[in-house]
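One structure below.
In this view, the complex is presented without one of its protein chains, the others remaining in place.
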Amino acid sequence: MISDETMKTLCSKLVPLNYLNIASDARKQREKIIQQLFEKRKIPESGFDDIVIETLVTEISQLDSNNFPSKCGVGEREARIACDLVRRRHYGLGHGVGRSGDICENQPKAAGSSILNQLTNILTLDLIKMMGIRSIEKSILLPMATGMSLMLCFLTLKSQRSSEAKYVLWSRIDQKSCFKCITTANLIPVIINPIRNEDELQTNLTEFENQIKILGEDKIVCIVSTTSCFAPRGCDDIEGLAVLAKKHNIPHVINNAYGLQTTFLTHQIEQGIKEGNVDIFVQSTDKNLLVPVGGAIIAGPHKKLIDDIAKHYAGRGSSSQTLDVFMTILSLGRDGYMKLVRDRKENFNYLKERFEILAEKHKENILNTKRNPISIAMTLKNFDENNVSMIGSMLFTRGVSGCRVITTKDDKAIDGYLFQGWGSHVTDLINNTPYITAAASIGITKIDIDAFIDKLDKVLLKVRNNKES
Amino acid sequence: MISDETMKTLCSKLVPLNYLNIASDARKQREKIIQQLFEKRKIPESGFDDIVIETLVTEISQLDSNNFPSKCGVGEREARIACDLVRRRHYGLGHGVGRSGDICENQPKAAGSSILNQLTNILTLDLIKMMGIRSIEKSILLPMATGMSLMLCFLTLKSQRSSEAKYVLWSRIDQKSCFKCITTANLIPVIINPIRNEDELQTNLTEFENQIKILGEDKIVCIVSTTSCFAPRGCDDIEGLAVLAKKHNIPHVINNAYGLQTTFLTHQIEQGIKEGNVDIFVQSTDKNLLVPVGGAIIAGPHKKLIDDIAKHYAGRGSSSQTLDVFMTILSLGRDGYMKLVRDRKENFNYLKERFEILAEKHKENILNTKRNPISIAMTLKNFDENNVSMIGSMLFTRGVSGCRVITTKDDKAIDGYLFQGWGSHVTDLINNTPYITAAASIGITKIDIDAFIDKLDKVLLKVRNNKES
Amino acid sequence: MISDETMKTLCSKLVPLNYLNIASDARKQREKIIQQLFEKRKIPESGFDDIVIETLVTEISQLDSNNFPSKCGVGEREARIACDLVRRRHYGLGHGVGRSGDICENQPKAAGSSILNQLTNILTLDLIKMMGIRSIEKSILLPMATGMSLMLCFLTLKSQRSSEAKYVLWSRIDQKSCFKCITTANLIPVIINPIRNEDELQTNLTEFENQIKILGEDKIVCIVSTTSCFAPRGCDDIEGLAVLAKKHNIPHVINNAYGLQTTFLTHQIEQGIKEGNVDIFVQSTDKNLLVPVGGAIIAGPHKKLIDDIAKHYAGRGSSSQTLDVFMTILSLGRDGYMKLVRDRKENFNYLKERFEILAEKHKENILNTKRNPISIAMTLKNFDENNVSMIGSMLFTRGVSGCRVITTKDDKAIDGYLFQGWGSHVTDLINNTPYITAAASIGITKIDIDAFIDKLDKVLLKVRNNKES
Partner (left out) sequence: MISDETMKTLCSKLVPLNYLNIASDARKQREKIIQQLFEKRKIPESGFDDIVIETLVTEISQLDSNNFPSKCGVGEREARIACDLVRRRHYGLGHGVGRSGDICENQPKAAGSSILNQLTNILTLDLIKMMGIRSIEKSILLPMATGMSLMLCFLTLKSQRSSEAKYVLWSRIDQKSCFKCITTANLIPVIINPIRNEDELQTNLTEFENQIKILGEDKIVCIVSTTSCFAPRGCDDIEGLAVLAKKHNIPHVINNAYGLQTTFLTHQIEQGIKEGNVDIFVQSTDKNLLVPVGGAIIAGPHKKLIDDIAKHYAGRGSSSQTLDVFMTILSLGRDGYMKLVRDRKENFNYLKERFEILAEKHKENILNTKRNPISIAMTLKNFDENNVSMIGSMLFTRGVSGCRVITTKDDKAIDGYLFQGWGSHVTDLINNTPYITAAASIGITKIDIDAFIDKLDKVLLKVRNNKES
């Protein structure tokens, strides 16, 4: 707020100048790291401390007109904030991001929010490159979670395809919002079940090609593949689908929901871009950046398409998600994020080890799913359907969250489409052993893993004993 | 956190019981206002103080699994928060609202966030009723601003209409996002210019009826009207359109962007509901509740339709907007909000008075727009096109935000549709006097108005002098 | 943190320069009010908003070595802060104020804390002048409440008086810490009972003169008078004592505990300084500035003596009290504080009016105490001793705090000195009507007064009815 020279002049009447000189050196150091952030437009090597982050955010928010000391607002939207607690938690930011026609456009009366938005987009681009997807041109943060963000991508693609295009070819993954984002866009999903290769569920490339022929290239809005998912489904054959998409000139969208946290998955995307069509890949901010739910990063190798999606966003958006990502990236720094990535990998191995020992003890198997670097599945072949469900609810009441118990016998209808074997990603009436999955995602600790294995062990014992007695 | 009895027992070893008894009475009073909130499900008469609000939010967030002392998360989304500053500003809330298939559904691992969401929806319903729309059945807060929220309404309606339906009949209003929400949904807007009645622009009911005949009822997804807008456009003839919609069995969506703050506009909606079809009305949270940009309230007289929209939202959403609204409503209370409403009305009258005096001084007119209770327009008939533009930019550099200067001669193309006279809501090649608008919306102060009139006066003088010399 | 030019250069790559120019104007406005604070060294006319205050405090704290990005501390006291919550609440300030030998000295490794301390002392000096004591040369804030601060004044005076000096002449006031500060300093209090003038208790000047003669001027460390007190004691005859002190060349210390809030009392001090000896006057920060308990302002007309007291403080002190006062003065501004002062006066009159009506109803009297502008006493002549005590405890359990019920029959020994009629400021075995006092001090509201009168009325009725039945 006060320039260094002013500070020294003002304060030198109060304290000796040599005391101030050292303090001034410190100020300059701090100013320099901020300056480098703006100039290099890269995630800083080391994270910033809280004071620097809060000061920077406050400086930025002060550039918005609602925070001007002598403001004069006679519009319908002046970012007035009634509740002081709300003002504080947003550091005075109220104008949101974007303008009516473009979520990335600058707002004349909100220079600060505009800068925040742009810087954050630049930092997420750097993050994606750092994680290995070098062939990327543009990345934007949308203030909507992955489902709605994917939907916006589909609407954008639809508007650019032939007026006949209405189908979305979708490699089945049993998470509801991955499917709903297609139907919400009023498009017609074509569900392509994966095929089983030993334990693992893999992309059914043949069926994709088959459907393209049946429906006709022009009728297809896009192909949708998924990287991160629950075992025993593996990452889709991104490269195979990319090549197919290129061959038929069909856009290819990747749901990379929580795939940014592991280089195995980002590598698939990078390969896809190099070898074929990857137009958009979408990842959620909460799962990859450990912020509250609500944002997604839309990225791709063609700047124009990403810009088109931004332009498709109607109206302004919340800047809250942007602020969360901005603060988190600055607080972690490059070192901090890469440490999280390394720790996750170690914890995945630890989870696998402990899971294998548990499986052996209970005469179950760990499914062999090499193309899934995050989620692990263990069979529950020694339990009947009732007991499998009971295991799920017992774990829940014991405070375990995030594991999934799959009977493979549940059916579910979503928006008029029936999914047999819901939860298992596949309709397979023969090879349907129930199983349980757990995931080692970013931020997990050994304490989580130990507690999970311990509780699961006790639950399995309890269920078996009840059965046996 | 600690029950009253426990507190007394624990503390009575440290301080005399009679000191604690008074404190305990105070605790009970505080507990009672919380209890009443849950039981009555109404906005409290008086606002809560900051401590009560923060304590309540903290209590609620502690019900989410990510805040459990002995948590055990093995999923891909465990609401882990990396940056402490982010955690603090969200009070530990991380799970967002809704589940994959429904933005209003409860999350098993986030009881707290679910409660927050439900309570907030209940409070916004109460707010709408308090503002005069009694014939309402359901209201939900979406974590997207008005533009995208309208788009979601259109997508939902489209999915329920005949497969042929693709047109949206739209009473023209020149704010970009009001139009883009139609094209983003990949629907075809039918632009119906308002008609001029003396100074005011009013709904062209005849043309609406005409278009319905031309296009066919079944081809129309919905009619879209607008309440709050810039003068000289007035509030649409909501009742007339509602009757028309009912007659032709066409859904009717109202863009009530900042209309919740004035009983004149809410009265139009209430009348519309009573006399015809009003299916959905949408209002932004920032403009009506003085929170940061990013949320909208979707409401209507038919519970099922609003539920359907909620079910159309793909994936989870940010709880940040919900939290802002929750805190703001509790901090204002019924009294606080109604005071804002009354103050606004007074300030509107004050703005009008001062504007009229200024108009007289500069030999301009205030346009007579009785159906616009928020925005006021003054002609700039004594200025040529260049000077009119200059007035706009001079006001901007003097820190005035929110006023609009309209030349009536600008053309603009949006998504392939040409708008002649952009900004003036109408294509009118004859009666095209330039003008300036200003709005007295909720939260405006006399200081804003005085500063605006003063600056405008100086700018007009300056521009005239330059011209004359 | 970032200079304006740097900001513009950095950001102009992200947002258009004309957006930044307006923001830059706003920055300059903010910078200017800070600059004026440092240059004028006066309380600003209007209060600063929270953002400016917090930014300024953060800027200041960043000048302390513990907040330097590349700090290198190898001492025993490096202001490391273990708990992040503690760091936040002190804005990173850890070094306290002062150096070993002087609470006002600058710390080489804490330029920020030193600046904070100096600025605050300058602002309190301005506040005292603003309240009417123009003949003041120096004012310092001590991080100890009034009792201990007075004690330090006595220790300092003692060290400067003849080695025989050991007596403190004290115009009796029945608040324990006013007396204990003498005995804690290991000095001998000479208690001089006030005399009754009609209802009011006034300074017994004759007895003061008498004691000086008996004990000998050289044996007396100082005279202690009090301005603010509970009725029916009035403000001491400050001018009379000042003249007496001057005549005998004895230091005169005024306990002005909560007297800074009213110009009646500050006027007495100003007159005392002009006509005689007033060496030190001490006031508490909590009572006059509405901050938490813990600080006192030591002021006087002779710079050297106040400096000597500062030099008498052994070791560093907490900067927490300084920070509270700094933030409060900046947030109130001159306008804000003077409004509090005016409101208090109005509320005093309101309390008096309501008290008089109540007194009439219960056939009691309001004591006529013209020299007490804050506290009011009402007789309880119609109640016996037991009932008077019961009134006190009934008010307490009904949540009334701060009123005092005086039986005039309680005896109390403090450090070996017996006070007959404790609470009534005087030993008066004849004229000993019980009474109740209430005070209208700064920050009181009509709501407090109404609640008090209402509860007192009910309690009196209840006690009378019990008695009568």
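Letters A, B and C mark the chains in the order given here, with residues in each chain numbered from 1 onward.
FYI, contacts are C-beta pairs under 8 Å (C-beta built on N, C-alpha and C of every residue); 3 or more make two chains touch, one makes a residue touch a chain.
Quantities reported herein were computed from a predicted structural model and do not represent experimental measurements.
Visitor: Determine which one of C:Thr6, C:Thr184, C:Thr263 or C:Ser389 touches the chain that has been left out.
Guide: C:Thr184
Visitor: Quick one: which of C:Ser319, C:Thr369 or C:Thr408 touches the chain that's been left out?
Guide: The missing chain is touched by C:Ser319.
Visitor: What is the set of subunit C residues that contact the non-displayed chain in the whole complex?
Guide: Its contact residues with the unshown chain are 50, 53-54, 65, 68, 70-86, 89-90, 93-96, 99-101, 108-109, 143-148, 150-152, 155, 158-159, 175-177, 180-181, 183-186, 228, 230, 257-258, 284, 286-287, 289-295, 312-321, 324, 327-328, 331-332, 336, 340, 351, 374-375, 396, 398-404, 414, 438-444, 448-449, 451-452, 455.
Visitor: What does the interface between subunit A and the hidden chain look like in terms of residue numbers?
Guide: Subunit A touches the chain not shown through residues 18, 21-22, 25-26, 84, 396-397, 399.
Visitor: Kindly note down the residues of subunit B that lie in touch with the hidden chain.
Guide: Here the touching residues of subunit B are 1-4, 6-7, 10-11, 13-16, 18-20, 22-23, 25-27, 29-31, 33-35, 38-39, 49-52, 54-56, 58-59, 62-65, 67-70, 84, 88, 92, 106-109, 111-112, 114-115, 118-119.
Basically, only the chains that are shown with their structure count from here on.
Visitor: I'd like the most central chain, judged by C-alpha centroids against the all-protein C-alpha centroid.
Guide: Nearest to the common C-alpha centre lies chain B.
Visitor: If you average the Cα atoms of subunit B and of subunit C to get two centres, how far apart are those centres in Å?
Guide: Each chain reduced to its C-alpha mean, subunit B and subunit C end up 48 Å apart.
Visitor: Please work out the Cα centroid separation of subunit A and subunit B, and write it as a whole number of Å.
Guide: The answer is 29 Å.
Visitor: Just how far, in Å, is the C-alpha centre of subunit C from the one of subunit A?
Guide: 56
Visitor: Would you please write down the residue numbers of subunit B that are in contact with two or more other chains?
Guide: Those would be 84, 396, 399.
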